[in-house]
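See structure below.
Here the complex is missing a single protein chain, while all its other protein chains stay put.
Let's turn to chain A:
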Amino acid sequence: MEFKILDSIPDLTNLKSFTERYFSKRYITNVNGVKNNDIMIMFHSNRIALLSLAPSHFFFNKKNDFKVNYSLGNINRLSNSVKGKSKKGGQHLVPKSVICKIEYEDGTSFAVPCCMKGSLVEVNEELVKNPKLLREYPDEDGYIAIILSSIAISEATKNEMLTHEEYLKVLNSFELND
């Protein structure tokens, strides 16, 4: 019997994107009390986490040109490097640590906090060259950083954050209040 790739066409009505297939998305809204300072963290089943902006972040309402700056005073996230299987040497992160700043042409800016404890594995250098990826594909090519933490911390952070359903509910209640 001959087997062909075409004998395995899946159901096309329910396709999932790369991040939907492999990650579970968690949200935190109004970080540091700033309205719509909303962060999304995507957790891989192996506890690796991708930091991104949640779709409700105020960033997506502003149309001005911007730059992504990973160089923050005395810390340059671009110079982060990790070694070996255990990713030794990654910059240490706490929930309040700033990963990058989004800087607008008019001189205003905002900081992106990482919202979890862990160590920095990688930042998305492509955003420096091509910032519009952050606006167009925030949950894929526009991811901000890759963070590694222990299984325990990763689980705890996941549990503290909103699931996708909870997040949608919170957004709806805000709309009603406004």
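Note that in this section contacts are C-beta pairs under 8 Å (C-beta built on N, C-alpha and C of every residue); 3 or more make two chains touch, one makes a residue touch a chain; residues count from 1.
The working rule: contacts and distances are computed from a predicted model.
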Q: Would you mind picking the UniProt name of the chain not drawn here, from "tRNA pseudouridine(55) synthase", "NEDD8-activating enzyme E1 catalytic subunit", "Ubiquitin-related modifier 1 homolog" or "Ubiquinone biosynthesis O-methyltransferase, mitochondrial"?
A: "tRNA pseudouridine(55) synthase"
Q | Hidden-chain contact residue, picked from the options A:28, A:54, A:121 or A:171 | A | A:121
Q: For chain A, enumerate the residues touching the unshown chain of the complex.
A: 3, 5-6, 8-10, 12, 15, 17-19, 22, 44, 46-48, 50, 82-85, 87, 121-122, 124, 126, 133, 137, 140-141, 143, 146, 148
